[in-house]
Every structure is written in structure tokens, then in C-alpha cells.
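Shown here: the complex without one of its protein chains, the others still in place.
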Amino acid sequence: MGPILKTRVQSYLRVLPWTDAYLRNGSFFLNRPAVLGLWLLGAIITIVLIGPILSPQTPDQINLARTNQAPNLLHWFGTDHLGRDLFTRVCSGARLSLFIALSTAVIVSIIGVIYGGFAGYMGGWIDEFLMRVLEIIASVPFLLYAILLMTVLGPGVKTLLIALAIVYWIPMARVVRGQFINLKEEGFVIAARVLGLSRWRIIFGHIVPNAMGVIIVYGTLAIPEAIFAEALLSYLGLGISSPASSLGSLVRYGLGSIRLYPWQLFFPALFIILLVLSLNLIGEGLREHYDPRSYRRGGSE
Amino acid sequence: MLRRLIICILAMFFIITLTFFMMKALPGGPFSKEKKLPPMVMAKIEEKYRLNDPLFKQYVDYLCRIARMDLGPSFRYPNRTVNDIIKSGFPVSATIGAAAVFFALVFGTIAGLIAGLRPFNAADRILILVSAIGFSVPSFVMAGILQHFLSFRLGILPAALWGSPQHAVMPVIVLSILPLAVISRLIRTQVIEVMQQDYIILAKAKGLSFGRILLFHIMPNILPPVITYLGPLIAAIFTGSFVVEHVFAIPGLGKFFVTSIYNRDYTLIMGITIFYSGFLMAMNLLVDLVYALLNPQVKYPGWEE
Partner (left out) sequence: MLLQVRNLEVAFLRHGVEAPAVKGINLSLEPGQTLGLIGESGAGKTVTALAIMGLLSPAETRVSGSIFFEGMDLKRVSAKEIAQIRGNKIGYIPQNSFMSLNPALPVGMQIIEGLLFHRSMAFSAARELCICLLESIGVTRAGHFFSAYPHQLSGGMRQRALIAMGLIMKPSLLIADEPTSALDVTVKLEVLTILKRAQEGQELGILLITHDLAVAAQIAETVAIFFRGRIIEAGQKKNVLYSPRHPYTQLLMENISKPENPESGKAHLNSRIIQGAFTIHRGEGCSFVVSCKDTISKCFEEVPPIISIGLEHQVACWQVCQ
């Protein structure tokens, strides 16, 4: 059982791109933009987690005597129209946005893997049918779903999660299905079938670890999309609303007062941009790592 | 092809049904926002809009009316029909959208070519960086920033509303940023891949000029993924237009849609949703058609001799 367990653990460890990069050849770390993205993300997360501890302010405290202040020593990012400290609000907003985005990515990955994996593995008419259903669901533009859902179920974190999840599992499912179709014919799968392993065991124990590459890539790329979508919805007024803050709603307020108090827009927007940028860079780096074919320098061999 | 058509029709049914039932599930109607109306008036209104009929009958009614391309009057503005509103808003959105698509295609292709022909050069690295930023900045942020600098600070472009070509400049720019980034990346990758192909070596061995190689050998082979992207591109332009029209106060379809949601204007919401989805699907079918026509491997399958 020993060696089998070890390889099993190893194959699941590949979930963490760092360990996988280490296990393979560390080429991920040679990719400068990706590493930059990693640092950036790390920096943001640190600020967002530790910053509020260091600052004496809280995000919700209304202080009408100190409204709309420019950044100063007391309020590092200034204050909003109700005198609330923007730094802590941005931090907590970022935390919320990240939480939403991460949860979406995880949920989306799980749904996508199950749906896509099942369709890809079963093949035949089951696959055709599932894919047609997918196409029908996919033909509705995302915003429509989101808007409709939000108006029906009301704003709030939970509905936001549902709305995002309903839409973003689709590309993941497609990609996973593709991988499964390819992997299905591989030797080790046939061997497992011959051994008589149950279907689910084959799917989760054998095929999924080998499809981890694409799962990670698309999961990582889903996170910034979710942040974007949340920001968009909050901007349109359908996401999180006061007093809770998310980056999107902060931008919304910020845009309103851009002429007079530009910092109210600047900081939340900056955080969105940097978060999305760093995640995109990491995601692209992961994609190059797992599929370097199209990024190789043009040349012989 | 036929299969796609069937899926589209099914999808339309799906959307119509979805929007219909969701609207019915919405708390409050268009009139609950305003002051309470006397019950007699309410009853009249409900009858006019057939709100009292059993749900299924309402649904069937609606389906029939859609078949006749009649989307009904707007709840909120009973004097105007949904069709009118769509007719007034669509050309505006379409203009901006088309301009943005054109802009993104042309400049994206040029940028992608420059980057791809000399990979990992200075120009290429700049492109990768700039396009990464292009993916990462939300459109409303960009819109707000441009508005701030170009309108308020420098005053060279009007901040909002619609009427003259200058009004279109900023919205089109903002709308085209994301597609531009994507297209230039796509083309770049494709150019790198094509340049490694044997037929390019052969073209060089024939001593052809670079211009000729570019035009006849490189260009036709880098287009496929871009054409495939056109479908999602149009969808992205639509969603982008919601935001852009909101920020720049442009009387386009997106803006009406967003306001209709605030107002709980059922018929308008449903009408625009259906129109929008139908249009998108038509566009997707068109893109597929174009792709099939342009790709010789689809046009003439099979062997000769």
C-alpha cells in the first residue's frame, strides 16, 4: 500500500502548482510575468489581511465629522461620504471579493469536473445529450442570468455565488470533457477497467489526477473572471450593497464622486486591477507550464 | 448546421420560459413602487395586462404574441411599446458595437502581427504586458477614468449623451479594449505557430517577398481562431455595452435594459432579453456560416483521384 499511497498523494499534490512545478522541472518559476503575478498576489493578500490589524480604524464606523477626507495619516486611503475609513473598507471589500471569487472557482470546478467528466467518460448519447443541454444553457449571455437571478432572489452574497456559479462552470465542463475524452483511451484507464474498478473510482482516482493540469488552469482563470463579474454586478447595483462593502460597490460609489474625490475611485479600482492582473498572469503562466507548445520560441525542433 | 438551428430554437424557448417565470416570481410589480393605487384602478390594470389569468394561460398568450413579433407595451411607460423602445435603442447600441468590433479587429490584428513576427522582442513583450492590463481593467473603471481626464480635465470630448461623432469616441474606445487585448493575443499566438510551419519555409525557398508571404501564406492561416472568437466577442460587446451606456448615459438598448430592471418593467425586461438572445444566436450562426465558407477544408471535404 505504501508506494501506491505515495504516488496517489503525489498526483493529488499536483493540485498545488508549486509542488507540481517542483515535481516536474520548476519551469513555471522561470516565467517572469507569472512570478511577478505571484508576488503581486502575495502582496495584495498580505495587505488585505494584515492591514486592518495595523490600522486603528474599522470599516463600518460612520463618522460624519470626517467625511470625504483625502488620504492622510489617520485614514490611509481617506474617507467616504459617510466618514468611513476607506483603507479598511477596501481591505474588507477585497477580502469579500476574493472569498466570493475563490468559492466560485471551487464550486465551478467541482460542478464542471463532475459534469464534464461524466459526459466525457460515458460518451455516446449521454455525452451528446449533456453537451446539447450545455449548449442551450450556454447560449444565454451571462449577464442576463445574473441580472435575472439577482432581481428575483435579491442581492447578497449567496445569490451572487449562485449566479456566478451557474454561468462559469460551462467552460470548465467543456475543457474537462475534452481531457476525459483524450485520457479515456490511455493505457492506464484500460488497465483499471480490466481490473474491474468501479466507474467512479476510475474517474476520480485515475483520470482526474491526470486532468489536474487543465482543471487548475481553468480554475485559476475563473477567479479573476468572477472578480470582474462581481464588480460589474455590484457596479450595476445588483451585487453587494451597503454597509457591506465589496470592491465593486466601492467602485460604484467612487465613480460617482470622481470629480471631487478621485481617491475614492482610485484605491478600490487599483485593487481590482491588481488582483485581476496578478491572477491572470498566474493563470497564463500555469497554462504555459502545462501546455508550452504554443509559447515556445520559434526555432528548430 | 441543422443541428445548430434546432439548438437555437430550443434555447430560445428556454430563455423565454425562464424570463417569463422569473418575472412572475419577482416580488412587486411596476406599480408597487409608486403610491398605492385604489383597488378599482388596480383591478382594471390587472385585467388589461391579464395578470389574473392562470399562469399557464399567460404563458401561452405570451408565446403567441412573440410569434407575431409583438412584444407588448412597456409596463412602465404604457404609451410606448417594447418594440418601439427596442427600435429606438438598438441602432445606437449597434453603431457603437460595430465600431468597437471593427476597431478591435483591425488594431488587434496589426498589434498581434507585429508582436508575433518577432516573438520575445521588445514589441512583443510590450504587447503581452499591455494586453494583460487590458484584460484586467474593468470597463467601468476605464470609462470613468477616460471621462474624468478627457472630458472634465481636458474638455476635448463630451462626457455623456449622444448626438455627434465625438460622443461616440470614448464609448467605442472603452468597449473595444477587452476585445483588442484578446484578439491581439490570439493573433500573436497564431502567428508564432504559423511561422513554424513547413509551408512558410517553402515559401521562403521560393524566394518570395515578405509582403507576399504575409498576405498569401500567413494571413489566411491565422484567421480561423479569430473568426471563431467573433461569436463570444459579440456577446462580450453586448455585456460591455450595458456598462458603457450606463456610464456615458447613452440611450442605447443596454441602458434601457438596466433601467427596466430597476423599474421592474416586466414586459420590457422580457422583450429585450428575448431580442438580445435572438440576435446573439443569429450572429453566432452567421459566424459559423462565415467560418465554413472561408475554410477550404470544410468547403471541399474529401479526396480527388
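Lettered A and B in written order, each chain numbered from 1.
Operating definition for what follows: contacts are C-beta pairs under 8 Å (C-beta built on N, C-alpha and C of every residue); 3 or more make two chains touch, one makes a residue touch a chain.
The shown structure was predicted, so the numbers you read here are calculated from the model rather than taken from an experiment.
Given that one chain is not shown, which residue among B:21, B:152 or B:199 touches it?
Only one listed residue reaches the unshown chain, and that is B:199.
Any idea which of B:88, B:151 or B:221 touches the chain not displayed?
In the full complex, the listed residue that touches the missing chain is B:221.
Could you pull out which residues of chain B are in touch with the chain that's been left out?
197-199, 201-209, 212, 216-217, 220-221, 296-297, 300, 302-305
Throughout what follows, only the chains that are shown with their structure count from here on.
Averaging over Cα atoms per chain, report the distance between chain A and chain B in Å.
The computed centroid separation for chain A versus chain B comes out at 23 Å.
Mind listing the chain B positions that touch chain A in their complex?
For this pair, the touching residues of chain B are 7-8, 10-11, 14-15, 18-19, 22, 25-26, 119-120, 128-129, 132-133, 135-138, 140-141, 144-145, 147-148, 152, 189, 192-193, 195-196, 235, 238-239, 242-243, 246-247, 258, 261-262, 264, 269, 273, 276-277, 280-281, 284.
Where on chain A is chain B touching in the complex?
Residue list for chain A touching chain B: 33, 132, 135-137, 139-144, 147-149, 151-152, 224, 228, 231-232, 235-238, 251, 254-255, 258-259, 262, 265, 269, 272-274, 276-277, 280-281, 284, 294-295, 297-298.
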